[in-house]
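A single protein chain has been omitted from the complex, and every remaining protein chain is retained in its original position.
Order of writing sets the labels: A, B and C. Residues in every chain begin at 1.
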Amino acid sequence: MLVVMQKNASEEKINAVINAVEKRGYTARPIPGGERVSIGILHNKGSVDADHFLGFDGVKEVIPVTKPYKLVSREFKQENTCIGIGDAVFGNGSLPVIAGPCAVESENQILSIANSVKAAGAKLLRGGAFKPRTSPYSFQGLGKKGLELLAKARKETGLPIVTEAMDVETFDLVEEYADVIQIGARNMQNFSLLRRAGKSVKPVILKRGMSALLQEWLMAAEYIMEEGNNRVILCERGVRTFVKHSRNTLDLSVVSAVKKESHLPIIVDPSHAAGVREQVICLSYACAALGADGVMIEVHNHPEEAMSDGAQSLYPEQFKAVMEKMKAIHAIVGK
Amino acid sequence: MLVVMQKNASEEKINAVINAVEKRGYTARPIPGGERVSIGILHNKGSVDADHFLGFDGVKEVIPVTKPYKLVSREFKQENTCIGIGDAVFGNGSLPVIAGPCAVESENQILSIANSVKAAGAKLLRGGAFKPRTSPYSFQGLGKKGLELLAKARKETGLPIVTEAMDVETFDLVEEYADVIQIGARNMQNFSLLRRAGKSVKPVILKRGMSALLQEWLMAAEYIMEEGNNRVILCERGVRTFVKHSRNTLDLSVVSAVKKESHLPIIVDPSHAAGVREQVICLSYACAALGADGVMIEVHNHPEEAMSDGAQSLYPEQFKAVMEKMKAIHAIVGK
Amino acid sequence: MLVVMQKNASEEKINAVINAVEKRGYTARPIPGGERVSIGILHNKGSVDADHFLGFDGVKEVIPVTKPYKLVSREFKQENTCIGIGDAVFGNGSLPVIAGPCAVESENQILSIANSVKAAGAKLLRGGAFKPRTSPYSFQGLGKKGLELLAKARKETGLPIVTEAMDVETFDLVEEYADVIQIGARNMQNFSLLRRAGKSVKPVILKRGMSALLQEWLMAAEYIMEEGNNRVILCERGVRTFVKHSRNTLDLSVVSAVKKESHLPIIVDPSHAAGVREQVICLSYACAALGADGVMIEVHNHPEEAMSDGAQSLYPEQFKAVMEKMKAIHAIVGK
Partner (left out) sequence: MLVVMQKNASEEKINAVINAVEKRGYTARPIPGGERVSIGILHNKGSVDADHFLGFDGVKEVIPVTKPYKLVSREFKQENTCIGIGDAVFGNGSLPVIAGPCAVESENQILSIANSVKAAGAKLLRGGAFKPRTSPYSFQGLGKKGLELLAKARKETGLPIVTEAMDVETFDLVEEYADVIQIGARNMQNFSLLRRAGKSVKPVILKRGMSALLQEWLMAAEYIMEEGNNRVILCERGVRTFVKHSRNTLDLSVVSAVKKESHLPIIVDPSHAAGVREQVICLSYACAALGADGVMIEVHNHPEEAMSDGAQSLYPEQFKAVMEKMKAIHAIVGK
């Protein structure tokens, strides 16, 4: 960390900062510049709170230099983390696709969709049993019944299942059924839930929060890893911006930024970002071209009757066509 | 809700939408315009999912007309909700101030601050015992010990205490000690926590999420009210924008927007938005001038040694001066 | 347009709105709902200012239904506009690539790059002669000398040239040399410049403003078309968001949104959005996969010595490899 003093900062003010640094057990190294003094903070274990020094007299700016995360960091572990689930591997350069409806609605629905997406080449089945909804009056998912239906679909198709755990209370139940546990965007900084996920033996998909900085997202993954669970898959799903033509703005540059900073696999969910089918299709191709470690796409057998997210769900035959093109694109870019 | 068809939408496509509307038990009323047909959806109880109809052929846009919330709505309850806690009333035109440190750190610290802020005119004491922190390596609060120290400060000063409940697991404990339970910005859409808060007999301060729309925030309050707890105080604390000169951007226009839409009281926390002391002072005056139902300000007896948020905490004597000016401003604007 | 009245709006207030509508020469059609009245505004030529009616007593919301643009609209002209320049066609399903340095720096530099990008398959050469720069102390481009060097590069390679016109004063000069005139992001709402571009016989690339809504961008294109120039190519180049890991956030969902709303071709410039080379490469593949009508990429023969934007410029050999993969991806998706 670097504490930059104001041009006219007195010796006294500079020393006050140096003392405060040393009081915390770090080393302070003053760096005189042409016009002002900066003070480097060294030998800190873990991260130093940048804001702390901002309140001192004569301090102009505080600039963090090293990153506050460890276990998730590419500097900590150079090679990619590969996470195998069923036939799929996330992080080895392949492009496994997770597909299924937003919510499990009925046995007929989930079995029909599971069979379609398997036939089209999906490697995992997604489906919500516990649904976080903005309104208390919206459909909240089938709960345990939904999990049982997912298990049935798994049995029939062999596809591992991905489903969301919304809270610590129902985590055990979800963990019992799921092959991969999803933490939703709204819970990205639900630290109690992250800690619980860190104690799970199941891999975790950690969705990026609606307005999360890359660093905050990686810190959330750090919470999970710190509890001992190394199988974390990051999932970009769009961020909130001023834009009105799509539900969220899919931030595709985050894929290479994550790969640079972290060894964890990163997948993309274009369905929630776009909110409308035609955008989902285009963005799926972009994901395949981009080097993502996987894609998650919503598919519904009767989108026009879906209980949630119908407008963004692909028809099974659309999904099949999308899968073919994604595969061909990935063959060009991947390796 | 209004479904707007494309210019060239055939009779057939229009009828498909009408049928889908009626299948869901609503009334469809076609509104022929000069160039295109729109279809109004009437007689819906609760809200209709706008996205659902977006996926239909020939549909150009779907425009929600009525709002999806009820209990929080000004249309549902015309007069202001007033919430009395100790000497303070939130919502009656007065300007109660909540003050205290970011986190409880020691007995000496919290008692010293509690006495200072009381002397300066604060009506409630704030202080975190359970702290949600971006990093698992940052100070996480004193937990139960922190609650006990808050209780001690209450006993000594008579000030009711405001402290955060981070999760359902520790809610009972926090509820036992707190006079007002705070739900933090990161938990604004932690629906399990909202439901638990809805079952509490204690009033709740619901902070706005980092990127929450007004409507999402009111829906979060609806979750609490729907469980039976009517004593919800909304708290603006800054939103995430592209801006770099402050930690967050305090959205002061939301105060009158909330008052228009809802009967619930709304207070403002300028400390977390600003992140630096000199901005906190200016923004506190703005809050007093604006018609907010209360202000929450961080105060620390030794900001330069605070374990979190030191740079944004006021010194006790600064807080005293700020209180005097806020009171004078409020006397002009309030009534 | 739809004016939505408050639940309790009196007959009198409703009539005041109706009168105001009719005073402006439109037709007002009241639409009684279950709980409130809405008033449709019909027979307006051009667009109605939504904000106007928001100030009336008893009005809850004003909802624009039709879009305010005409000439750019897909409803106005169904088939794609195709713009041919040299060997390239924008809008016919092909993927012409524009490449070159951020700024023209010297004869040797521009000739070297022009030859490289041509060999790699680029169809147009870009290069700035007049550079809009945030700081008055940054390199502002070579001006006329830069245009002459571009002309020389065109002569040597046969590539048409794309260069920016920054203001009306130098427009004639730029127009004389350029094959395509670029309007930069900062000038997207420089209406005098748009009008001047509308009178040009040269095609125009209109970059999206840093925080422009889709509708504002199309309205800017409408300014150009309204003056008689139909050859407008839209260019997405990233929008400003809270994100810090890339210079801007490339909004790829805007590509299909533009194609839905407008008949104009849309290309993407991943270089300015990303700001770093490794992101540019990934995003270029995404552009090819997405169905964009073209891509604009910065290439420099010595990026580490570039006078501007070095970090985001590809090396010629990188560009060559990128071109090959983009071509292969486009072959899968295009058609």
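Heads up, the rule we're going with is that a residue touches a chain if its C-beta (ideal position, glycine included) is under 8 Å from a C-beta of that chain, and two chains touch if they have at least 3 such contacts.
Here the structure is a predicted model, which is why all the values come from computation and not from measurement.
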_Displayed chains contacted by the hidden chain, counting the whole assembly_ = A, B, C
*Residue in contact with the excluded chain [from C:187, C:229, C:253 or C:301]*: C:187
*Out of C:30, C:143, C:275 or C:334, which is the one that touches the chain we can't see?*
C:275
*Of B:5, B:150 or B:214, which sits in contact with the chain we cannot see?*
B:214
*asked:* Looking at the full complex, which residue from B:197, B:225, B:252 or B:297 touches the chain that isn't shown here?
replied: B:252
*Could I get the residues of chain C that touch the absent chain, sorted low to high?*
20, 46-47, 49, 51-56, 68-69, 132-138, 166-169, 186-187, 189-193, 209-211, 216, 219, 222-223, 226, 240, 275-277, 303-304, 306, 308-313
*asked:* To test your reading of the contact rule: which positions on chain B touch the chain that is missing from view?
replied: 211, 213-215, 239, 241-246, 249-257, 260, 273-274, 278-279, 282-283, 285-291, 325, 328-329, 332-333
*Considering the whole complex rather than only what is displayed, give the residues of chain A touching the chain that is not shown.*
2, 4, 6-7, 29, 31, 33-36, 38, 40, 42-43, 61, 63, 65-66, 75, 240-242
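By definition in this document, only the chains that are shown with their structure count from here on.
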*So what shape is it, when you link every pair of chains that touch: line, ring, star, complete or other?*
complete
_Inter-copy rotation, chain A to chain C, in degrees (Cα atoms; steps of 5)_ = 180
*Calculate how many whole Å lie between the centre of chain A and the centre of chain B, each centre taken as the average of the chain's C-alpha atoms.*
26
*Which integer distance in Å separates the CA centroid of chain A from that of chain C?*
31
*If you average the CA atoms of chain B and of chain C, how many Å lie between those two points?*
38
_chain C residues counted as touching two or more neighbouring chains_ = 241-242
